[in-house]
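Heads up: the structure comes next, in structure tokens.
The complex is shown incomplete by one protein chain, all other protein chains being positioned as in the whole.
As written, the chains take the letters A and B, and residue 1 is the first residue of each chain.
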Amino acid sequence: MIALKTLNRRTDALVVGGGIAGLQAALDLADQGFKALIVERQPSIGGHMIALSKVFPTLDCASCITTPKMSAAVHHPKIELLVNTEVQSLESTGAGQRATVTRQPTYVDNDKCIGCRLCEYACEVEYPDPFEQGLGALRAIAIPFANAIPQVAVLNPAYCTTCGLCARACPTGAIDYTQEAVTFTIDAGAVILATGFSLNSLNLKPQFHAAQSRNIISPLTMERLLAPHAPYGRVLRPSDGKIPQSIAFIHCAGSRDQTLGVPYCSRVCCMYFIKQAMLLSGALPLADLTLYYIDIRAFGKGYEQFYQNARAMGINFVRGKVLRIEPLADGDLLVHVEATEAAEHCYRKVRHDLVVLAQGMVPPSGGPALVPVRRATDGFFDLPEATDPSGTNLPGVFAAGTAAGPKDIVDTITDAGAAAMAAGRYLQRRRRENSAPVGEAGTRRRVHLEPTMDAVGAN
Amino acid sequence: MTAHVNHRLHDDIRYFGGKDVDGCMNCGACTTTCPLSENAGGGFPRRVIRLIQTGQSDRLAANTDPWLCYYCGECSTHCPRQANPAETMMAARRYLTARYDWTGLARLFYQSAWAEIAAICAVGLLVAGLFIGWHGPVVLQRVALNTFAPVRAVEVGDWIMAGLLSFFLLSNAFRMVRWSLGEDVRRISAAVYWRQIPTFFLHLFTQKRWRQCGSPQGGLRWFKHLLLVSGYLSMLTLVLILLRWFQTDHIYPFYYPQRLWGYYAAVALLYPTVDFMISRWRRKEPIHRFSEASDWIFLIMLFLTALTGLLVNLVRINGWALATYVIYVLHLAIAVPMLVVEVPFGKWSHLLYRPLAIYLRGVQEAAAVERGAPALAPGAAVSSS
Partner (left out) sequence: MATKPLTTEQKQALALFRKRLGGVSKEKHERLKHQVTLRKAIRDFLARQPATIPEIASALARPADEVLWQVMGMKKYGRVREAGDSGWYARYGLIERETEAAAGEV
């Protein structure tokens, strides 16, 4: 790893994470005239949302909403984007926050790459596509996914056999095998942490036997199966390509469970399962769709109606927590459940082709763990002040979206806007303080601790 | 059917050791985990918790589900709310024991350890007093237990006690039968009652249902418990039916059945009781994680009964006459209150209630089949929706 001083840079606001929260926060700040720098550890921005099929409760196409935001961010004159870059540490300097970041090599010169994919077509090595949750294949050098931004190729050294075919195919000489990881610093007036979430493991509950069956899948895998450019082109089950005729959705499989250390509700599973079941009833009109739930938490605007529509469509809702899944020899799965609302025959074993587990939303691993912001008991960033719903315990550091706890997309975007506003206000105040005559700083500071119309309009 | 809501049931269960009923969100995870629920009928064990939460004390009293649980603890291990369903089932068993008992003593003993200890002391002192006042001649030259405590007199006492305790226990069991069968109690034909009787004895002597229980130590625990029961039933046979043969002044050789059987019974009582006490102390197995005073009292009394019984034998063989008489009195002053308190009013009663519950379940199922209705216990419905 080499450190390049020339890469060090300054910005008004550093946005850590290029998912929907980070993009929204960066756009809101940039539109107010602040310079925003987005650092994203993946090769493309878009986060989890760009991988989703449709969003609830409107059933709008997720990429149709995300792609314009991604595009707007990357083309905004006030926004700079660093992909393949991860924050290593964050420290407070007198003047603001300093982040040390590392950019991983992609072995492609982004300034030269024109996204023609000739390298990808030339490459022979294929590996399970991480964007498709491993369902499809991706070549060792490839554009990460169809609507990735930036549209440049990335070489994965874990699979590359160094045959040189990509360099031979590239018309612009963009392949650069000499790239190395580089570390540099970013000085920012304010930081917005939009580091998102992870899902906990499918294998947390051994009684689910998820490790023994490819047909016990993550909800993100189901999103990919349902996506317009799905890895299989249609909904098939991963064990043998069967068109599933009976699909089970197991709610609360990774949250609201003290034995897993996740006592809280992940907030989005009820609704995305209902959405997935609705989409499946379109994709597979003959299939039986059963949701095994404890309570349906349809709390948002229009959600309850959405749930009622799903019931009216003939989707089965069985109240009971599934705690045992038996994989069968033919790839089918036997779901054990107590149908708690049934008068009799309440202990049931139901056969399904495919089972989706609602994994719990947990804080992501890696980079954000190094950020010295206090965590709440659930592991997400702590937001100590009820009246300052974006502020962390560090002045000038804000959290947006699921980095502070499970949220749906609607709430994430609202939250990101709020964080951008809080960060903007903070930057304004600092500017004013720094430009104030020395003798008056003390008095002015007191005045401007409270937000005023003056501060907002001062830019 | 009208159901009375007893708003104090929930607090009541708390007194019997069910402290986490509040935590339950009725998700049914316990039912799904329970290795016995498939053939225990619907909603086992969740429905018991539901009955408690909704204050349906009469329906709880008529419910025999708690007796079908052997506390492997799987449900408590996997409960997403850590609401401890296994312990709630245990508390429900204590509650049912108290509900069946019409004298109110069981409730008193379960809810106040001091009352139970006082009762034990009172009965113990009464027994000791009887001996102090009316014992036979004390022969010190040799051990003459049958002179000190004539076997015929003791036998009469035995049978009086057995009669009294059986009366209390059976009247309690009658209430259990009456409530759990409800209106059907008269409708079910005598043949059905009769045909299921082997079930009762099968489960009384083998506790074989326990073998399906899920915990890793399940098999071993079943064996230890079976050992305890065999020791207990041996002792019951020896002191009640075979007392004249058992309590002798003649010292038989070691291999003589009278001695061997006695030793077996002593070991079969001592080993499990010591093992259970250690396990309860260390909170090793799920079943032993939570101990109420009543659990300790039962174990300690059972242990002391067996220990003093064994001691009587040892000092007698060694020819220590006075010690034999003293320890004999002590033995009875422990054994009698243990039986008086525990058999009809305490934990001992589960020896009867468990196989009786399985018998009643069998009767209900057989009656349903006779009526042509689907079996009451639905087992697992396998559907391929």
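In this section, a contact is a pair of C-beta atoms (placed from the backbone, for glycine too) under 8 Å apart; a residue touches a chain by one contact, two chains touch by 3 or more.
Here the structure is a predicted model, which means the values were calculated and not measured.
One chain is not depicted; across the entire complex it touches A. When the omitted chain is restored, the residue from A:Leu165, A:Ala248 or A:Leu383 that touches it is A:Leu165.
Across the entire complex, the residue among A:Ala137, A:Ala211 or A:Leu328 in touch with the chain not shown is A:Ala137. Taking the complete complex into account, A:Leu236 is the one of A:Cys61, A:Val182, A:Leu220 or A:Leu236 that touches the chain left out. Take chain A: the residues that touch the chain left off the picture are 107, 118, 121-122, 124-126, 128, 135-137, 139, 157, 159-162, 164-165, 167-169, 171, 175-178, 180, 214, 231-234, 236, 238-243, 245, 331.
The definition used in the following text is that only the chains that are shown with their structure count from here on.
Centroids of chain A and chain B (each the mean of its C-alpha atoms) stand 57 Å apart. Chain A meets chain B in the complex at residues 207, 246, 252, 256-260, 288, 290, 294-295, 316, 319-324, 336-340, 342, 344-351. Those residues of chain B whose C-beta lies close enough to touch chain A in the complex are 25-29, 31-33, 37-38, 42-44, 46, 77-82, 378-385.
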